[in-house]
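Take a look at the structure set out below.
After this line comes subunit A, so read on.
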Amino acid sequence: MLTTALIVVPFAAALFLWLFPLPREYASAFAILASLVEVGLWIGGAIRFDFSGGLQFSARHNWFSDLGVSYHVGFYGFSLWLAGLTVVVCACSIGYGVWAGREHPRAYFGLMLFLTGSVVGVFASQDLLLFYAFFEAMLIPLYVLVGVWGGPNRVRATVMFVIYTMVGSLLMLASIVAFGISQHTFSLVDSGTSGNNWIFLGFALAFAVKAPLFPFHGWIRQAYTEASPEVAAVLSGVVSKAAVFGFIMIVLPHFPGPVHDFRTTILVLAAIGLAYGSVLAFRQPDIRGVIAYSSLGQMSLIILGVFASSSLGIDGAVLQSVTHGLVSAAMFLLAGMVERQWGTGEFARLGGAAKGRPVLTTMLLVAGMFTLAVPGSANFAGEFLILAGVFPLGWGYAAVGAVAMVLAAMYTLRVLSAVLHDRKSDAPDVSSADLRFGQLALVVPLVACLLALSVWPNAVSGHSFSRTPNLAIFQYVHAGPFQTGQVHMAGK
Partner candidate 1 sequence: MIASVGNVLVWMVWLGAAAACLGSGIAVVTLTNPFYSALGLIGNLASLAVLYLLASAEFVAAAQVLVYAGAVMVMFLFVIAYLGGRADAPWAGGSTLFRVAAVVAGGALLVETLVALLWKSSRLSHSASVGPSFGSPAEIGRSFLTDHLLAFEVTSIVLLVAAIGGVVLGINPSSDEERAT
Partner candidate 2 sequence: MIAAAWLCLLAPLAGALAITFGGQRLSRRAAGWLSTASVFVAFGGAVVAFFAMVGRDTAAQRSELSTPFTWLSAGTFHVGMSILVDPVSIVMMLVVSGVGGLIVLYSIGYMEGEDEERRYFAYMAFFVFAMLLLVEGGNLLLLLAGWGLVGLASYLLIGFYHQRPEAVAAAKKAFIMNAIGDATMALGFFLLIAKTGTLSYGASFAAAPHLSSTTVNLVALGLLGGAVAKSAQLPLQTWLPDAMEGPTPVSALIHAATMVTAGVYLIVRTHPIFEQAHHVEDLAAGLGAATLVIAGLIALVQNDIKRVIAYSTMSQIGYMFLGAGLGAYANAMFHLVTHAFFKALLFLAAGVIIHHLAGEQDIRQMGGLKKFMPKTWLVFLVGSLSLVGVPPFSGFWSKDAIVATALARGGIYGWILFVAALFGALLTGIYTFRLFFRVFYGEPSALVLEHAGAAHGDHGHGTESATGHSEHAHGEAPQTMALPVAILAVLSTVGGLLQVAGAWHPFGRWIAQTGAPLVEPTTSQDWIVSVITVAIGLTGSWVAWAIYRTGRLAVPSAPGLQRLFEHKFYFDELYDAVVSRPAQLVASRLRTDFEGPYVEGSLVEIGHAGGDAGGLVARLQTGRLRVYAFAIAASLVVLGIVFLAVR
Partner candidate 3 sequence: MMGPSVPWYLFVAGALFGIGTLGVLLRRSPLIVLLSLEIMLNGSNLALVTFSRHFGTVDGQVFAIAVMAVAASEVCVGLGLIVAVARKKLALDVDLFSELRG
């Protein structure tokens, strides 16, 4: 019931907004209210959630039985966290939309709520087809949100983004069909395992594009820089996590053989992506370019953890998903605020923002430190777990991760000093307004979540997967980090 409510509330709110001609103020207020209700629902759920149990808050209704498809939703620990990430980031993004005063408010807020609902739906799905439906449904609002409210090259960006990700997810549809038909059910709970490499690759490709994984990341720079900041925040913070969910929920438990066969390939791609994203982030000319490529690196890192085949890696991946989602959203929103004030996000025309703006400076610094995963932060905890988890599979991955830590410091500090410090000669003169309360209210929740998680990252990492074997969605979660996977050094 709760899960269904979490999914339905935003959809219903979106429909309401589209159907009834509310004036801007009421539409904005209604959208914020709906997103806060969503957050409240989630908190209520998280309080009642039994983290040592298996699937909870589940609801199951037959949808169409001849193919074995049902409306089956529910949460595991890790998916509950991802859903929590979603509602928080979406609420902040909707708030940003209110603040920024988007045109066509009813359409805009309706789409944002629609997006929220579909992402939550993805994380709650326990049926392959339902998953696919929500997975695709995410694209519908994103398409418009990027295409209508984006920057000058938005149409190109949105077409590139949607078609590229759709190619991936359509191949996944082929895989879903193949898997479901051969299993005689589309239920993720009831279906068994498959050893078919092609089916696996269909899924893997879809998630690789969505995540993105090197070299399937061609869409990110355009999408992340052309989308309006709050949409980019949702896109990089939340939507990309659907791929993580897919890997954990679908690929790992149902394709043990292919996962084993392709593990090295994926790990190598992820490691390349991590290094590549970090290196490219280092030379981007604008804030959002940096965040985009840093997201590529971070998502690669998460994939590294997912495929580390150890509970260290996978718990770390969930933790990192949550923290990266929060920090990337915070960074995008801050970037948006900077861009609105200066009219540009290009480093060549920014600088000196720290003077007279202690609040902005503090927020950027804090978010920046989470971005570069300063030791002690929740992001660091996730990164550490992932790399420690993947280490037994080859020290090379961890070494790349270590290099990426340094690169992360380099590119993040470059952003910070380019925005806050080095004042360029041709930077436009802007009013020296600091962040106001309204803006703070958008970013502070994200940062507060990050700080709280830094104090207690175990809230996520230790409460993602049930340790009870018969409730665990895959076996090695229970097996601990060292019993699985032969320790072999890469290069041996």
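The set was built so that all candidates are chains of the complex that A comes from, given by their letters.
By our rule, contacts are C-beta pairs under 8 Å (C-beta built on N, C-alpha and C of every residue); 3 or more make two chains touch, one makes a residue touch a chain; residues count from 1.
Treat the numbers as computed from the prediction; the structure is a model and nothing was measured.
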Checklist entry - Which of the candidates 1, 2 or 3 touches subunit A in this complex? => result 2
Checklist outcome for this item: Per the touch rule above, subunit A residues touching candidate 2 in the complex are 160, 163-164, 215, 217-219, 221-222, 276, 279-280, 282-284, 310-312, 314-316, 352, 354-355, 358-359, 362, 365, 369, 372, 374-377, 380-381, 384-385, 387-389, 391-392, 395, 398-399, 402-403, 405-406, 408-410, 413-414, 417, 420-423, 455-458, 461-462, 477, 479-482, 487
